[in-house]
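What follows is a single structure, written as structure tokens, with notes after it.
Only a single protein chain was left out; the remaining protein chains are all shown in position.
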Amino acid sequence: MKSRVVDRNSSKSEIAEKECRKKTFKSSPWKNPKLIIGATVLCVLVFCTLIGQFIWDKTLVNVGSSPLNLPPVGFEYRKQIGTWAHPLGTDNSGRDLLTLILVGLPHSLGIGFVAASIGLVIGILFGFSAGYLGGRVDDVIRLLSDTTMNIPALLILIIVQSVIPNADFFVMALLLSLFAWQSPTRVLRAQILSMKHSDYVKLAQLSGASDNEIMFKEIMPNLLPFLIAQLTAGTSYSVLVLVGVEVLGLGSQSKPSLGITLNNAINSSAILRGMWWWWGIPTIILIVVFMSLLLISVGLDEVSNPRLRNQ
Amino acid sequence: MTSKVLDVKKLSVAYDTSLKTIQAVKGISFTINQGETLGLIGESGSGKTTTAMAILRLLQKPGRITSGEVILNNSTDLLTLSERELRKVRWTELALVTQGSMNSLNPTMRINKQIADGILAHREKQNRDELEEYIGNLLKMVGLPERVFSQYPHELSGGMKQRVCIAMAASLNPSLLIADEPTSALDVITQRIVAQTLMDIKERLNMSLLVIGHDIGLMAQLADRVAVMIDGVIVETGALQEVLTSPQHLYTQILVDAMPSIKRKKSLTSIDEQTRQKISKSLLKPFEVKEVTQGHWVAITQ
Partner (left out) sequence: MDQPLLEINDLTKIFGKGLDQQKSQVVALQHFSAEIAGTPAKIVTIAGESGSGKSTLANSILGFMKCTFGTIHFKGQDVSKFTKEEIFRYRREVQAVFQDPYSVYNPFYCVGHIFDIAFNNFHLASNDQDRRDLTEEALNLVGLKGEEVLSKYPHQLSGGQLQRLMIARAYMLKPSLIIADEPVSMIDVSLRAMILEIMVKLKKEYGISFIYITHDFSTAYQISDEMYLLYHGMTVEKGDTVKIINNPQHPYTKKLIASIPTIEEKWEGNIEISDTSVSAQSELLPPPLFTEVEPLHWAVLTESN
């Protein structure tokens, strides 16, 4: 009933889109430079830290295991010259910065990734039910996600931390996942709402396909890029919140992490003392991690949504 | 001796993609005489719209004109003009109406203001009353009631909006109006009204018209001469009746035969993709263009 004017109008643009689809398929949308750069940087970083776990002495994270206030290689700080034994320098309690990063980065990323995964699973369940079933289910889920979405995660975590001061890996991940399911829920719901009325879903219905079959065989595969994009965006968000909590001095202090390192640096007025490597290097690492995660999710967005691709 | 409004000589357009360069228009030539309507017929992907955009030099980024001349009014080669000179020629000498024109009207502006803006952008300051009267006349010419003057686009139907666009295009009295699928998104009755308007305004303002489309039936109503285009090549040009009654090129024959009619039942000739591809292949080789009868040119391909 939406009048054929629209249809015929679109017929032209669809021909154009089809040609565009043809073109981009030839040069594969997955060859998106943002996606490739982001993924490469992240992989290199993760790979290096994993390798480093084995070849580097992990006991160097302990307090007093190394000389104090040592600058990175090639720099001099208060008559101390950086050595290859501690290439990124040490802090004021004798912890090796490289070891801190090698141990801390996978830990932070891991928590973020697990939190995002839990969020995504909830998002898939909720998003599919809301989009596909509609009606009351949709109303409830939308209400829930819309209201909880605007609660600042950091604030809640600060309060929760005061109750559970030493949250371990999984507790932390679970807590963070409370804030990681709304976005995937909303995105998936919207996608499913539009796909639900697509011609290929109609055709599957005409072919006697069940609801489950339509959801998982027809709709889900086309959502793959969206899912991965949501996962990376969720990871990035969770890591950000986690670091935020740690920088404030909250969170489990038992395991080294980038956020806690930053917190220590701030507490020991590293900036005033000119110990730039102490706070600078972890910051750079975090920026690189966030940038690469952002590039991946933006790249994936472009892969799944051709309209964002510039000609 | 009729004067040529537009003389397109060996125009080629290519699109650069990351993998290869695609020739969208391959050295086509055609002319439009003063006061004439030329119909450029082609199916999707034939390069007909690309041709129009190349003539107006409005090609989008990966597309570029590789060679050729487009001579307007026997004097200026549009392809050699600078961007500033071009802006003067567009709208005053060459105007464009497309399928999507009606959706390009500014939704927040009254119709009279939109047309006035178009005129003022190219002409010196004009007396306000004179301008309003002029716009009123224009709207009357395309058969729109007076109230449209101060209405907003969303208050008009698709056909009316398209006629506003025709009025805008004609507002500076161009010598050539290019209409690219001007009625494709419209209903049958509206299509006829818009087509009527086009023919009417062309007569009144003594313009020439280049109509681009895929519907031979519509072309048969509008055009004096037609050019049939496929794969960036014009395979046949000639007077409308002659091309329709005795099409020479295989592709033209197929197009004419495949056109269903409400006048008589006929068995529609069907071709499949293989035949289409055969025609496409035959066009890849160099071919001669032969004049069958006066003014009826056919590409000899095998």
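First chain written, first letter: the chains are A and B, and each begins at residue 1.
In this section, a residue touches a chain if its C-beta (ideal position, glycine included) is under 8 Å from a C-beta of that chain, and two chains touch if they have at least 3 such contacts.
Computed from a prediction, not measured in an experiment: that's the story for all the values here.
Touched by the hidden chain within the whole complex are the displayed chains A, B. When the whole complex is considered, the residue among B:Ile193, B:Ile212 or B:Leu283 that touches the unshown chain is B:Ile193. Residue in contact with the omitted chain (choice from B:Glu83, B:Glu130 or B:Asp272): B:Asp272. Considering the whole complex, the residue from B:Ala24, B:Met102, B:Leu218 or B:Leu283 that touches the absent chain is B:Leu218.
Per the touch definition above, the residue from B:Val25, B:Ile115 or B:Leu156 contacting the chain not shown is B:Leu156.
Touch with the hidden chain on the side of chain B covers residues 43-44, 143-145, 155-157, 160, 187-189, 191-193, 195-196, 200, 214-218, 220-221, 244, 251, 254-256, 258-266, 268-273, 276. With the whole complex as reference, residues 1, 3-8, 11, 14, 18, 21-22, 25, 198-200, 202-209, 213, 217-218, 221-222 of chain A touch the missing chain.
Going forward, only the chains that are shown with their structure count from here on.
Between chain A and chain B the centroid-to-centroid distance comes to 51 Å (mean Cα coordinates, whole Å).
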